[in-house]
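With one protein chain held back, the other chains of the complex are shown just where they sit.
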Amino acid sequence: MRTSRLEAFSDGVLAIIITIMVLELHAPDGKDLGALLHTAGIGLLSYLLSFVYVGIYWANHHHMFQLTRLVTGGVLWANLALLFCLSLFPFTTQWVDATLWARTPVVVYGLNLLAAAIAYYILQTVIIRTQGKDSPLRTAIGRDLKGKVSPAFYIVGCVAALVGGGGTGARPGMWVAVACYVAVAAMWVIPDRRIETAIAVELVPEHDQSGEPGDPSGEREHS
Amino acid sequence: MRTSRLEAFSDGVLAIIITIMVLELHAPDGKDLGALLHTAGIGLLSYLLSFVYVGIYWANHHHMFQLTRLVTGGVLWANLALLFCLSLFPFTTQWVDATLWARTPVVVYGLNLLAAAIAYYILQTVIIRTQGKDSPLRTAIGRDLKGKVSPAFYIVGCVAALVGGGGTGARPGMWVAVACYVAVAAMWVIPDRRIETAIAVELVPEHDQSGEPGDPSGEREHS
Amino acid sequence: MRTSRLEAFSDGVLAIIITIMVLELHAPDGKDLGALLHTAGIGLLSYLLSFVYVGIYWANHHHMFQLTRLVTGGVLWANLALLFCLSLFPFTTQWVDATLWARTPVVVYGLNLLAAAIAYYILQTVIIRTQGKDSPLRTAIGRDLKGKVSPAFYIVGCVAALVGGGGTGARPGMWVAVACYVAVAAMWVIPDRRIETAIAVELVPEHDQSGEPGDPSGEREHS
Partner (left out) sequence: MRTSRLEAFSDGVLAIIITIMVLELHAPDGKDLGALLHTAGIGLLSYLLSFVYVGIYWANHHHMFQLTRLVTGGVLWANLALLFCLSLFPFTTQWVDATLWARTPVVVYGLNLLAAAIAYYILQTVIIRTQGKDSPLRTAIGRDLKGKVSPAFYIVGCVAALVGGGGTGARPGMWVAVACYVAVAAMWVIPDRRIETAIAVELVPEHDQSGEPGDPSGEREHS
């Protein structure tokens, strides 16, 4: 099975997920800035966080399938499981927003992040197993430090929200949870240079013969 | 007519169908776990079931068009009829969810599944007729056991819901119907290895000459 | 400019238009068949009609760009104008449905169909002008009988709805209008064989050298 159609379908689903979250942002009830901040202020920040997360998953998914050739049934369904987890972001984001980051929604949002991370890990594992030994993907991800640290952060965030995110006061646990979720996003926004390097190594030989010496910018097209 | 644009359009429609169902999941009315389970618990399970069904249709559609070369007007409209049936899933899923799996909605959901199965069968038949004798698609599907068993399950589910899904008690018919719908989904999640084999046989000769012996992973790209 | 990205973007927009109309179909208020027919019966038929129209435009757009090589700024904006007209279908369909095919909405729906037909005609004319004499598209559409008859039908439908579609009785004008809209859709569902023939003539020479004699189905892939 071709990876191109699986990538195109995943791109479509991710593009829709990342965009429909804005449909949950209802127009403010009033006409002034106060109404905007009151009605949509937290919504905009929640939307931004989820937008960045879907963007991260798109970029990593993109990188991963650069090193994937064979799509088996297992890869296909692991990929759909990942898309399902990501498709719940609009729902959990909306709940978090509607309740102004209350305790249970923040925990559920963290569990959604955790579920997506696990689904991504399963997809990665299925692809590596498909590729057998000398798997280029396994070589590329190396120790996969970021992939292992992220779930820990999500769990810390969930526990913090559970323990100290209730009540009507300062709710320090909620701030810890939000800090955890934001920290993981920030960590991933830095793109995965190891995989980029592996792709470059893998792709250059194929195109070496057709190198365009007259290219004015001195770049190569890997398409 | 090229199959590539028909596939891209179908992918787009399927990606949207599979994703917009999440828009029907409204944020829970309360802030606690009870509110989540009460408001969205059944909705999440209904969404999961429909998500899996659209995923199955996408995968099978994908496999089918791997073996299709010629897009006639008949294929085009049979394909649009299938997309129309599938596009009703968000509507029937929402009704089933809003009524907590009441009798009539469960029957209508089953009829929707049945209509999609019939539309898929018609599309398959139109493509096979277009390909004439020695149709690679006909060879690939063989006796098409799963394709023939599925409608029977849908009909059993509909009848069970009609007969024993009413009232306010235990409603055994409803459970039989749900079991039927889930069973068919589970049956199809196992990908269609016969078609995969036929594709492999069909595609390998084309690429044999351009085999990349230096491929570190020892795989082939069929793209 | 490449036609491929313009086609991909148009496919995306058309796929979304054809699918989001189902979001306007709200779940019936009750649990029985009467509620379904009462709440969503007319909605389903309106949705079907608009679905078929968007499908027709997609198929014709597809055919037209098979014969188009050059995308100028004029083509780009004529295409966006067509997409804008088509993107209003969910809006007018919803109004027609919400008012149970009242007089003004039926006229507005007809004007929307007319606007889309005019935008399509302008796009076609811009492409033909870009191609200069010996335009393959002009040759393919020939006298463009269907393209000229359709607007007449829309106008007849609008006038009939205006004249005899009001009041609370039988409203014959409304039925004439619906008949006109359905008749045009039925006329176009038959795919445009003249363009298909022209594409075949145009594409076959390019691929003649790379014919795959071992293709078991005896077909050619024009991709």
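Chains here go by letter, A, B and C, matching the order in which they are written, and residues are numbered from 1 within each.
Heads up, the rule we're going with is that contacts are C-beta pairs under 8 Å (C-beta built on N, C-alpha and C of every residue); 3 or more make two chains touch, one makes a residue touch a chain.
Only a predicted model underlies this, so the values are computations on that prediction, with no experimental measurement involved.
Interface note for the absent chain: among C:5, C:129 or C:148, the touching residue is C:5. Only one of C:37, C:70 or C:163 touches the chain withheld from this view, namely C:70.
The missing chain lies against subunit A, touching residues 7-8, 11-12, 14-16, 18-20, 22-23, 25-28, 31-33, 35-36, 40, 48, 51-52, 55, 58-59, 62-63, 66, 189-191, 193, 196, 199, 212, 214-223.
Within the entire complex, the positions of subunit C that touch the omitted partner chain are 1-6, 8-9, 12-13, 15-17, 20, 23, 69-70, 72-73, 76-77, 80, 83-84, 87-88, 90-91, 94-95, 97-99, 102-105, 108, 131-132, 134-136, 202, 205-206.
By definition in this document, only the chains that are shown with their structure count from here on.
Rounded to the nearest 5, the angle that brings the Cα atoms of subunit A onto subunit B is 90°. Chain closest to the overall centre, judged by the mean of its C-alpha atoms against the mean of all protein C-alpha atoms: B.
Taking each chain's centre as the mean of its C-alpha atoms, subunit A lies 26 Å from subunit B.
Chain centres here are Cα averages; for subunit A and subunit C they lie 37 Å apart. Touching of two or more other chains is recorded for residues 8, 12, 15-16, 20, 23 of subunit B.
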